[in-house]
Structure formats: C-alpha cells, structure tokens
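Only a single protein chain was left out; the remaining protein chains are all shown in position.
Order of writing sets the labels: A and B. Residues in every chain begin at 1.
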Amino acid sequence: MSSLIQQVINGLSLGSVYALIAVGYSLVYSVLLFSNFAHGGFLVIGGYICYYSLLKGGANIWVASLAALLGAGISAMAVERMAYKPIRERTPITLYMLIASMGMSIVIENIFVVTIGGRFRALPPVIPMQTVNVFGVASTSASDLLSLVTAVVFLVGLQLFLSKTKWGLAIRAASYSLRTAGLMGVNVNLLISLVFFVAGLLAAIGGIFLSARYSLYPQLGVITTKAFVAAVIGGLGSLPGAVVGSLILGLAEMLAAGFLSSQFRDLIVFGLLIITLIVRPTGLFGKSVGEKV
Amino acid sequence: MDACLELKGVNKSFGGIHAVRDMSFSVAEGELAGLIGPNGAGKTTIFNLVTGVYDVTGGEMEYKGANINRLKTYQVVALGIARTFQNLRLFAASSVLENVMTAAQYHHRYSFFEAVSHLGRWRGTERAIRDESMGLLERVGLADRAGQPAGTLPYGLQRRLEIARALSLKPSLLLLDEPAAGMNAEEVSTLNDLIVKIHEDFKLTILLIEHHMDMVMRICHRVVCMNFGALIAEGPPRDIQGHPEVLKAYLGEEE
Partner (left out) sequence: MGDYTIGIVTLLAINCIAAMGVSLFTGFTGIFTLGHAGYMAIGAYTSTILIIKLGVPWMPAIIAGGLAAMFFAYLIGLPTLKLVGDYYTIASLGLGEAIRLVIENWESVTRGARGYPGIPHYTTAPVAVGFMAVLAVGMFFLINSNYGRAFKACRDDYVAASLLGFNTSRHRVFSLAISGFYCGVSGSLLAGFMSFIQPVMFDMAKSTELVSIVVFGGLGSMSGCLMGTLILTLVTEMFRPISQYRMLIYGLVLVLVMVLRPEGLMGANELGWDSLKRALSRAKALTRDTAARFGLAGVLIGIPVSYCFQPSSVRAISLAEYLSCIPSLMSGAVKFGAPLHKSVAPNAALAVVIACAICASFAWALGGIIKLVKKIDDSRAAGRGM
C-alpha cells in the first residue's frame, strides 16, 4: 500500500514536470498551429545554463535558475525569430515550420554534442534529495515534492498571467485566431515572441528538475516526446488538457515502472497515445478540429 | 415537383452561438434557387451542414428523400452533391487542368496495379479523364489556360475553375458559394449566362449563395432569405425583392 502511494506521488511529481513542458508546447501550438519540436532544445539549454552557472559561475541555485529561465526564454525567442518567422511570414503551410522546428531541435542537441560533448553530467547537489516521510504512510524524495510544488506554482502563475493581464488576454485571443488578433491591433510578432519566451521559460524549469532527477546530457530534450504525447492525450492546444494528460502519463509511467518493469515505461507511453487516438482522437479536452470553410 | 434537397428544422450551434436556427426550406428537382442574407446570416454554414463539413445539432436534412444528417463529406459527393467555396479552395500549385482532373477521376477508376505499371486500363482511363476535363474547361472558357498553375489565374477565372471542378464530379445538386464575389459587372453578366447554361445542359439543381442581388433576381427561380441563422422569407424573386423583412435585414431597422 505504501509503495503504491509512493509511486503515485512520484508519478504526480514526474507528471507535473511533464506538465510544465507540455503546457509551453501547447501554448505555442494553440497560437501558431504547429508542433514545435524544438521545445526539447529549450529545456536542454536551460539545464546547461543552470549547470554552468552553478559550477563555473559559483552562483547559488536561485541565481542559476533565474539565469536558466531567462536564457531558455530568450533562446526560444531567438529560435522563433531565426527559423519560424521567415516561414510564417511567407506561407501559411505549417508543415514547413514543423520541419524547421525538427531541424532546430537536432541543431540545438548537436551543438551541445560537438561543443561540450555528449557525456552525462550530474547537477551539483543543490536540490535536496533526502527522503521525506509523507503523513507517515509513504516516503518520497524531497526533490519530488519540490518539483511538484514548483510546477503547481508556475502553472498557477501562468493561469493568472493568461487570465488577468492584457497580454494574457491577447494570447488567448490569438489562440482563437491569430489573424483576427492582428487585425484588432495586437502586435503579432511581439505576441509570438512572448509566447515563445513563456514556453522556453517553463521548459527550462522542467529541464532543471529533469537534470536533477536523471542527469544532464544533450539528448535530454528527447524526453519532451512524452510531453508531446501528454499534450495529445489532453487535446492538442488545450492547456488544461496538457496538465491532465501529463499527470496521467506521469502516473502511468511510474506505476508501470514500479509494478511491471522499467523497460515498459516507454511502451506504456506509446500505448497510451495509440489508445487515446483510437478512442478519442481529439484528446480529452480537445475541440474537434473545425475549419472555416 | 419532388424535393431535391429538403431541410426540416435544422439547427447548428457552435458552443453557445446558434449559427443556424430551426431552418426549413426545400429546393425542388431541377430548380435554380438562391440563398441570400446579410453577412454572417449562416448561409455558408448551411452549405457546410449539407456537405457534411459540420454535423447538425438538430433537425433533419434529406436529399432526394434519403436522410443525409450523418454522412461524411466524401459520402455526400457519392450521392451527387458538389460545391464551390466562398474563399476559393483550389490546389493553387497544380495546373488548371490537373485541378479538374483530380475531381474528374472520381468517375474513372483503375486498380492500383494498373497505376504502378501503367498497363491495362491506365492509358485509356487517363485519356478519358483528360478529355473530359478539357471539355469542361472549354465550357467555362479556360481551355487556353490549362497548363497554368491555378493560383496564378485572375480571381474571376479561379471561380470559374471551381465551377468546372465541381461539375466534373457529375453532380445532380450543385451548391455555389458566392460565385460572383469580387467580379465586376461585365464578369457577373457572363457568369450569369454560364450558370444558366450549365443548369440547362447538365440538368442540374442549383442552390447558390450570392450578394449580387441583380444576379439572383435575374437567374433564380426562387429565393430563400435568411438572417441570424433563421429563415425570414421564401418565394419567387419578385416577391422577395419587396418583402419588408428582407429589406429590414439588409437595410437595418429604422430608428
């Protein structure tokens, strides 16, 4: 029983990290209607910035995290400006942006491979790892609880930003129709940059926790595939869907790892994706894709 | 006359917005009917419901007596319904001829093995598709532009191409969504002739959405007018023209 509760807590914690990544990805999808596969790159960039500012810069964890968040956000904006802006300004075909994003993801990953090498690096022990007893029924690691709490804080923050601020309103408007938002006087380029900044920032938090949980290496971004799957399960482009999908996926993964075999984790993820697409192709919260004809 | 298309109390809502409300009208076999109404009245939504792009929320749609509520878009085509689009949906990069051939092949099939080997029926069928498509392009006056990419045609000709493409499906009901949008008076008048002529020659039933009121009045046998998703008037053009509700819909209420 206690091991079940422990796995559930672990699952929720992992799921909340996925949620941070998936929400950013869904945000970009809802505005630009393409799958930004370079999203994993932002996560890795954040991870490495955090690593190097801790190790070489001698910064404490707060400064390092802040640097990582800003760095990843800015590089996300830069990627959008360099790779996607020229495409979206010329053609409405989102396939081109999707291909460019896939290219960008490979480029970011391999820039790290050729410059600092592909070896695994452990983040210095700045995130508490000791075992914590939860209400006397289960024990889990402090980092799991910390990531759960941080994720909730940032997701609530994002929700407030989207619902209470002017720019949040503009982003929500753009997710219905970017063109109309543009016609209403919203600076579309600035808005898209902002969306990418937020997405990069959220990905960086995920990156820091993932590199603390596993370790840091250039291919860490591949893990975003799971966040993509989570976003599909929840419904592409839906933010609540992304969160719920992530939690489901995190739980399924940890329960599979705990009670079956850790080798089945990835197969479970893939299986869940296929089942979702068979049973409910638009995901849990997805609107059916109605197109203006 | 038998009804070709009949809508009985059709409803469609998107979230809380009622795009079409309790809409009932019918188009008789062989009729050339017009569907008019101010912008946002739900005319195109009616077309989308009939062709299965959207699912109806309530009510019944019948085509030649058979219910078409749940049919998918390609199944609707199989029944003999074809349409054009308000904001053109041509395959812009493909040639004019290829656009029509893509649709014309619907009635000319050959097997996969004939396709990969170019043996058997391939040659004859391809020629038949090509000849038929060229014939239709001649009908709409685009034969000399057959090789040009469709996206490079002037607007008016793109609309004609859409008509040719829809005709190549050999429909019995043709839905035209603003075929004269963006045309000048002269182009509208030649388009009038074209529509009347294909209506006769192909023995079609046509339902057309149009804003050029003089065009509707001149060629339509009967006009259906809607506003805010609901039917407000129906009858011969002459009656509709002076109908107070219609005038109100178009000119707005007097303060």
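In the analysis below, a residue touches a chain if its C-beta (ideal position, glycine included) is under 8 Å from a C-beta of that chain, and two chains touch if they have at least 3 such contacts.
Model, not experiment: these values are computed from the prediction.
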Of B:60, B:98, B:187 or B:234, which residue touches the hidden chain?
B:98
Missing-chain contact, candidates A:21, A:50, A:188 or A:236, resolves to A:236
Using the document's definition of touch, tell me which of B:21, B:83 or B:199 contacts the absent chain.
B:83
Using the document's definition of touch, tell me which of B:67, B:117, B:152 or B:190 contacts the absent chain.
B:117
Subunit A positions in touch with the non-displayed chain are 34-35, 37, 82-83, 86-87, 90-91, 93, 95-100, 102-107, 109-111, 113-114, 222, 225, 228-229, 232, 236, 263, 266-267, 269-270, 273-274, 277-278, 281-282, 289, 291, 293
Interface with the unshown chain - residue positions in subunit B:
51, 53, 72-74, 76-78, 82-83, 85, 89-94, 98, 101-103, 105-106, 108-110, 112, 115-118, 122, 125-126, 165, 169
